[in-house]
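Every protein chain but one is kept in place in this view of the complex.
And now, subunit A:
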Amino acid sequence: MNALDQLVKTLSKLPGIGSKSARRVAHHLLKADSYWVAELASQIAKLQESVKNCEICGNYTEESPCSICSDYSRDRKLICVVEQPEDIGTIELTGDFNGLYHVLGGVISPIDGMGPEELSIGRLLQRLKSGGVEELIIATNPTVEGETTALYIVNLLKDSGLRISQLASGLPAGGDLEYADRLTISRSLKGRRTLLKPKESLKSIGSPEPEKPLF
């Protein structure tokens, strides 16, 4: 096997790149400016060495603690728990969340050999123990495993006095009911919010309906 074939094989392991695209990329690299190719190679080589996980939240960062954890203008009473570091970027893009994060590094799934001890739940508990946090927002994916992980964390913290919430799942913004899939609509129905209550509780309009606690 020559160097070109070898590169094609290596490239085709990348997500979203099949053997055809890999071949295209490899041929492109072969013809490209050699300085640029060397620069690309060195950036790739340095990546894993320079980018690490933040010692506090688990986010990708070059300096630990990361820029979010060391930003004291952020609301340190709020922690949003996510599955993967890339989820932070997604939430940050909204600009609506100004608290801190905690990356679990996956979800509980014994089938895939992922128990709670494989996740950074212990470190999350430590962070909470050191005080100052009032609310935890659990932003795991709405899958069975994401739900298991959320419930597991809630169970551990049932006596902590913390407020724990979960991201709502439902209709997409700007979406028409007509175009939403059934599952989304059925989830939105289950997670509906009250707009008007019967008369005796008029004063509580605006605050969410008190729900039975999970544990």
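Basically, a residue touches a chain if its C-beta (ideal position, glycine included) is under 8 Å from a C-beta of that chain, and two chains touch if they have at least 3 such contacts; residues count from 1.
Assume contacts and distances are computed from a predicted model.
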Listed names "DNA replication and repair protein RecF", "Amino acid ABC transporter ATP-binding protein, PAAT family", "MaoC family dehydratase" or "Molybdopterin synthase sulfur carrier subunit", with the criterion being the UniProt name of the chain not displayed: "DNA replication and repair protein RecF"
Taking the entire complex into account, which one of A:S70, A:Q126 or A:N155 touches the absent chain? A:N155
Interface with the unshown chain - residue positions in subunit A: 108-111, 115-116, 144-145, 147-148, 151-152, 155, 181-183, 186, 214
